[in-house]
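After the structure tokens below, expect a handful of questions from me.
With one protein chain removed, the remaining protein chains of the complex are shown where they sit.
By letter and in written order, the chains are A, B and C; residue numbering begins at 1 in each of them.
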Amino acid sequence: MRYAVPMDMDDSLRKLSAELAHFVDERDWDQFHNPKNLAMALAVEAGELLEHFQWLSEVEAEALSPSTREEVAMEMADVLMFLLRLADRLHVDLIESAGKKLKLNRQKYPVEKARGRATKYDKL
Amino acid sequence: MRYAVPMDMDDSLRKLSAELAHFVDERDWDQFHNPKNLAMALAVEAGELLEHFQWLSEVEAEALSPSTREEVAMEMADVLMFLLRLADRLHVDLIESAGKKLKLNRQKYPVEKARGRATKYDKL
Amino acid sequence: MRYAVPMDMDDSLRKLSAELAHFVDERDWDQFHNPKNLAMALAVEAGELLEHFQWLSEVEAEALSPSTREEVAMEMADVLMFLLRLADRLHVDLIESAGKKLKLNRQKYPVEKARGRATKYDKL
Partner (left out) sequence: MRYAVPMDMDDSLRKLSAELAHFVDERDWDQFHNPKNLAMALAVEAGELLEHFQWLSEVEAEALSPSTREEVAMEMADVLMFLLRLADRLHVDLIESAGKKLKLNRQKYPVEKARGRATKYDKL
């Protein structure tokens, strides 16, 4: 098996990532999980997530029925799982990358300029 | 502040989610972060991730330059962050949902039938 | 009915656009077809199109079975139809816009620099 054993198995994301690697390994699906295909699969799931919201008003989207909410949660799970697979294949540490990006965003969107505005940083 | 303090702050995903909620709260961006908009933002980031791979061969996509790999990691971070925001707004536990979906996938794709095949479950 | 009658009904795109407007009008769906929702619906259909290709090798994607090719054609039709709806709602002339964008692309990608290269214009 080609996956390194994650060190901290108490961590929820690492644990899920290891379970996924095992699931894929058992099915010999690693041959399909190259980065290009995984990026596509993630976009496909993002589209399926989007589908649930396309005709809803903002108010309706805030008040999903329990069954729709569950369907939405399952699409979100798919997005997360392909993201973890891609991270695995590219040896990207997602949490570290998110920390880095959040730091960049703090610089691009200083509180005093960005407060209450959805304007993109290059137009702030 | 409307976000409940996550209990286990040693967990990497919970910690990131709390940091994000704080980042959004400081900027008063919660007004834009309704579920419909967040699902759109997630799909937009999935598209930006995809863009890095669109003209690459499978072989090239396996061997990204360090700078491209870093750009890809930053897009992946964006996807993760909007996914966490959406989970926050919909009160979805991402890890629990992924565990549930993975269990469903084990049933939909039994090892003996799915091994080495990328066929969708309804055509297996 | 709020749609202007297109002038040249021999033109295939104008004809389709008028048929679509009629289809929507009969069902009183214009209330859902605001630009934001239509942009989402278009992205959803682009994701469904993508799904057909996600696990295929380049070679397999060039040699679709007749039934898959037909499914792909139906997804492409969906993309076109939401694009026409959006153009209708935003009063955008798609053909004129494409002509303009193609002219811009000729400038951004001069033949002598771009020949045989998939590099983005800002890195050419």
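The criterion applied here is as follows: a residue touches a chain if its C-beta (ideal position, glycine included) is under 8 Å from a C-beta of that chain, and two chains touch if they have at least 3 such contacts.
Worth saying up front: this structure is predicted, and the values here are computed from it rather than measured.
K.L.:
Which shown chains does the chain we cannot see touch?
P.N.:
Looking at the entire complex, the absent chain's contacts are A, B, C.
K.L.:
Which residue from A:63, A:104 or A:118 sits in contact with the chain not drawn here?
P.N.:
A:118
K.L.:
Contact with the hidden chain only, please: which chain A residues?
P.N.:
Those residues of chain A that touch the unshown chain are 40, 43, 47, 55, 57-58, 118.
K.L.:
If the missing chain were put back, which residues of chain C would it touch?
P.N.:
10-14, 16, 19-20, 23, 26-29, 31-32, 34-37, 39-40, 42-43, 46-47, 49-50, 52-53, 56, 58, 61-62, 64, 69, 72-74, 76-81, 83, 86-87, 90, 92, 94-95, 97-102, 104-106, 109, 111, 114-116, 118
K.L.:
To test your reading of the contact rule: which positions on chain B touch the chain that is missing from view?
P.N.:
32, 37, 40-41, 43-44, 46-48, 50-51, 53-55
Criterion: only the chains that are shown with their structure count from here on.
K.L.:
So which chain is the furthest away from chain B, centre to centre on CA atoms?
P.N.:
Max centre-to-centre separation from chain B belongs to C.
K.L.:
Chain A-chain C contact: same residues or different, taking over half shared as same?
P.N.:
Same, since most residue numbers here occur in both copies.
K.L.:
Using Cα averages as centroids, what's the distance between chain A and chain B in whole Å?
P.N.:
1
K.L.:
Can you give the whole-Å distance between the Cα centres of chain A and chain C?
P.N.:
Whole-Å distance between the two chain centres: 27.
K.L.:
I need the residues of chain A touching at least two other chains; which ones are they?
P.N.:
32, 37, 40, 43, 46-47, 50, 53, in rising order.
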